[in-house]
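A single structure is presented below for examination.
Below, a portion of the complex is reproduced, with chain positions unchanged.
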Amino acid sequence: MKDVKIENMDWVSYKELTEEGKCKIILPVGAIEQHGPHMSLNPDVLIPSHIAEEVAGKADNMLVAPAISYGYKSQVKSGGGNFFPGTTCVSGSSLENYVFDVLQAYVNHGNREFILINGHFENSMHLCEAADKLVNKCKAEKISVKVYLLSYWDFISEETIAKVFPDGFAGWAVEHGGVLETSIMLKIYPELVDMSKAVDVEPATFPPYDVFPPDPSWVAPSGTLSSPLKATEEKGALILEECISGIVQHLN
Amino acid sequence: MKDVKIENMDWVSYKELTEEGKCKIILPVGAIEQHGPHMSLNPDVLIPSHIAEEVAGKADNMLVAPAISYGYKSQVKSGGGNFFPGTTCVSGSSLENYVFDVLQAYVNHGNREFILINGHFENSMHLCEAADKLVNKCKAEKISVKVYLLSYWDFISEETIAKVFPDGFAGWAVEHGGVLETSIMLKIYPELVDMSKAVDVEPATFPPYDVFPPDPSWVAPSGTLSSPLKATEEKGALILEECISGIVQHLN
């Protein structure tokens, strides 16, 4: 399979591949965040990175930029909350400015199209702001830039959900550290999952508001928002296959 | 009914009401954003302001601060997009810092509990950041502050949805300028709604990604994401009643 990771190229090869802005640059953005006692802290980085490489491998003229590892602060209802040891997050303005600068640097090389593949829900609005600022600054300088922003899970169909959750789906909101992410990790980095440590938890339920400082009692002690017990490598393969082919289909 | 709007009080009265941090301060945050040709630009300000006053009127020891009118940039999939004339939005950092400073000022008066009632989906993560920064700064200064953050529509039950949308609910994502907001406005500011101008549109469908600059063709020319035609004052009353009593119940 062709090598699509920019960081592994020498600059002359990169220059030839990207001349005349002919490549789309994929930037994976994730987070370092607890995902339960059964999984490493980096699924939100590894999953979008894996998808990015697979997409670029299948598509024409796509390259993968080094991922942004540290993302925006974990929220209780989507990531368990920013108070767990190991959850290591940055402020919104730091993420926005860092991502903005990275995209600007790729624009300076002559690139004009970008795909941000997000692996951490809480990043979304800050990536949106970085993309919007970039596009507007470039426009003022008469440079036409296009940024696609996606979260990989938005490419999963109801059919796949039905297969992955045959006993019923508790909803996207509580998938943090549950069957979905665990299955994907079992498929791509089984050495970073230890199902013997997986803790069974009821799907989390929350009041219809947030509170700051967050209340740790809202989350199961294990840190996941639903149970990962029924995760399997096969489910992971199914989900990944759909995300990858969906992204290729929409954005190639 | 008692007057709960801080701005209408003289400072001595306000001081007496808030002594010893005994009041919760409600801050409505909205946006100036198109809501279709049949409605004014300010539902996202007026609705949370109305709810805030009703909640404070029913609860003990709650006061309503002057609302923040201009909110974060409208996004295509939730608000039609930032390119509509009349949609008048600020950047994320400006909103965060402005709200942070306002909350800090109320903390300086001795207040310790806040309720942010959000009327514009796109504000959520930036309000979250403002609240988180405030709580952390205060904590470093040994001041214990609590901020509740809510979007009023999260208090609407499935039962109410079933009543409001007897023919089926197309989902929260496309409610911008549709039956829900229009009904509420018909109830509280009928003079700002002109149903004769309401345009029937199919519920919007979007690709599973965002793009910057936004593509205006993704949105109906009228600017709403679903049809407002079946909005009624009665539905508005039903929704409001549930939101108001729900907030009172949870946060009093």
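Of note:
Per-chain residue numbering starts at 1, and chain names A and B are given in the order in which the chains are listed.
Following the convention adopted for this analysis, a contact is a pair of C-beta atoms (placed from the backbone, for glycine too) under 8 Å apart; a residue touches a chain by one contact, two chains touch by 3 or more.
Not measured: the values here are computed from a predicted model.
Number of identical chains making up the complete complex in this structure, 2 of which are shown: 6.
The rule is simple: only the chains that are shown with their structure count from here on.
With centres set at the average Cα position, the gap from subunit A to subunit B is 29 Å.
Residues of subunit B touching subunit A in their complex: 72-73, 75, 82, 91-93, 96, 122, 124-126, 128-129, 131-136, 139, 146-150, 154-155, 207-213, 246, 250-251.
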